[in-house]
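A single protein chain has been omitted from the complex, and every remaining protein chain is retained in its original position.
For clarity, chains are labelled A and B in written order, and residue numbers in each chain start from 1.
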Amino acid sequence: MKITQKDVEHVALLSRLKLSEEDKDKYTQSLNAILEYMEILNRVDTSSIEPTAHVLPLKNVFREDEAGETLEKELVLANAPDRENGCFRVPRII
Amino acid sequence: MSNSHKYETVIGLEVHVELKTKTKIFCSCPTEFGGEENTHVCPVCLGLPGVLPVLNKRVLEFAIKAGLALDCEIAGFSKFDRKNYFYPDLPKAYQVSQYDLPICKEGRLEIEAEGKKKTIGITRIHMEEDAGKLLHSGTTITSSHYSLADYNRTGVPLIEIVSEPDMRSAQEARAYLEKLKMILEYIDVSDVKMEQGSLRCDANISLRPIGAEEFGTRAEIKNMNSFKALQKAVEYEVERQAEILDEGGSIVQETRSWDEEKGVTVSMRSKEEAHDYRYFPEPDLVPIVVEPAWVEELRNSLPELPDERKGRLVNVLGLSEYDAGIITGSRALAEYFDRIVACYEEPKAVANWINGEFLRLLNAQGLEVTESKIDPEDFAALLRYIADGKISGKIAKEVFAEMFEKGEKPDEIIKRKGLIQISDEGALSAVVEKIVAGNPKSVEDYKAGKEKAIGFLVGQVMKETKGQANPGLVNKLLQERLESL
Partner (left out) sequence: MRKGENVLSLTGLTAYKLSELLRKREISSTELTEQHLELINALEGKINAFVTVTGEDAIKQAREIDKRRARGEELPSLAGIPAALKDNMCTKGVKTTCSSEILYNFVPPYDATVVEKLRAAGTVMMGKCNMDEFAMGSSTENSGFAPTKNPHDLRAVPGGSSGGSAAAVAAGEVVFSLGSDTGGSIRQPASFCGVIGLKPTYGYVSRYGLIAFASSLDQIGPFTRDMTDCALVMNAIFGHDSKDSTSAPVEAPDFTGYLKDDVKGLKIGIPKEYMQSGIDQQVAAYVKKAIEKLEELGAFCEEVSLPHTEYALPAYYIIAPAEASSNLARYDGVRYGLRVEADDTISMFNETRSRGFGEEVKRRIMLGTYALSSGYYDAYYLKALKIRTLVKQDFDEAFAKFDCLLTPTSPTPAFDFGEKADDPLSMYMSDICTIPVNLAGIPALSLPFDTVDGRPVGLQLIGKAFDEGTLLRVAYTLEQNTDLTRPKPDLEGGAAE
């Protein structure tokens, strides 16, 4: 087993996903199958290899500190599931 | 009271500084403080699906300047990373920050606390974006049924300055933060206003038995909104931890919030919390390669820094350490001082007036140096009147107050109010004659040996001349007249 049900619960907590018991079981199984398949990566010695995070050799892409357009307030809030006084409303935080 | 003297306090500070760029770090929205909710936003800072960030070059420039002013090494290669966590004030559910390759590292800052100088190490400075603001329906977050999210502040550029755990007392922590604020103000990269949140400080505090090498478990204290709050929070936390250790307990590594009203730190633990930020390289931003030539250019553009400036005031201009310290405490004040001295080359006199009347009036009215209406040339002109004996110090204070109030020139005030000092012996002799004749009792007292009586007579002459008489001359003429009786 690469990943236990407890790991799945922890990962779900970090991802803000609520899983049913059935879900936990299902994901533990399928994630295990995938992670086991990934084992083949351990056959490659990468100790002297640099990681590639960006595939193009770009650097120093900047914008100037010049003001542009802001979004019309009605459009900012148009998709809000719940709004009040020009803000996005959320339930109790703690 | 516990035996906190048994322990050594170890403090490291993490200071968040909002940079005063015109626009946000990754989009062209204004950074302006205040404004109607959710009006300084665009698709990028709202984190709408599909948007991408582009780095504001001035943010990088300001971060490098801060690094240079704090004697840091500037990274030749730097990058951004994502810090992942969910919170309603964070629209992308990750903060773009820097993790393993910050823009600056290994700097230092010299402080002075309780009369001792000390160097505090700077671990790193990194760039990141600010989060939005939550307005709670109740008075506190815990008593609120709901909250409202305003994203105007989202994406305002920040630098986080992390110190080494080099501070050993609340006084040192405060001195560090004050000095840091001063330097950031000098290099003009931030408004550094704690009350508006453009300078924010978290403290990592731990205790260890005196002589121990290993650090104790630390608590992170947040929500300290003033220098005083920092000092009080550290003092409280040291007591709290000492009491726990005295009772044989152990410190929990946690985040605590300073409650200003109650004067205590409160645990912010929550069982739902899961702390694993899963940093990884931000794929939407490319690496930063800083050319040494640009670093040199920025180094040359830095102004004279506080320590250097203070040294010049003491060594070249002859001010006391104390006076020089106050004047260089803010760049604006130091520059104001320099401008006055440029018009009137008596630094000590200028320092006396700045640290006396000027600061008194500023503080009384809660104004900033930059809000003063007194032109440096006028300030100098007034001091020249005093030096030339044309007005008395007492009159000068009156004139200064008017200058401060209205920004009027001293010549105009003096002329309008007829305040020029009477130093004409002939004119004053006549007044002296009149006062001597009109106060025989005092004259008798003086003659009988009560030398103090002359004070009363001087006062009478001053009153008669509406304060314009040259006091030294009056004294001399009175004495001569009384002796001759």
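Methods note: a contact is a pair of C-beta atoms (placed from the backbone, for glycine too) under 8 Å apart; a residue touches a chain by one contact, two chains touch by 3 or more.
Predicted, not measured: the structure shown is a model, and the values here were computed from it.
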Inset, instruction - Give the residue, chosen from B:Pro49, B:Gly211 or B:Gly393, that touches the chain omitted from the document. - result: B:Pro49
Legend entry - Those residues of subunit A which, in the complete complex, touch the missing chain: 3, 7-8, 10-12, 14-19, 27, 30-31, 33-35, 37-38, 40-41, 44, 46, 49-56, 58, 61, 63, 71-72, 75-76, 78-82, 88, 90-94
Legend entry - Positions on subunit B contacted by the hidden chain, ascending: 43, 46-55, 82, 84, 86, 88, 91-94, 147, 149, 272, 276, 278-280, 283-286
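Definition applied: only the chains that are shown with their structure count from here on.
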Inset, instruction - Please give the residue numbers of subunit A that touch subunit B in the complex, ascending. - result: 10, 13-14, 16, 53-54, 56, 58-71, 73, 76-77, 84-94
Legend entry - Residues on subunit B engaged by subunit A in the complex (per definition of touch): 21-23, 27-30, 36-43, 46, 54-60, 79, 86, 88, 134-136, 141-142, 144-151, 270, 274, 276, 278, 281, 283, 285-289
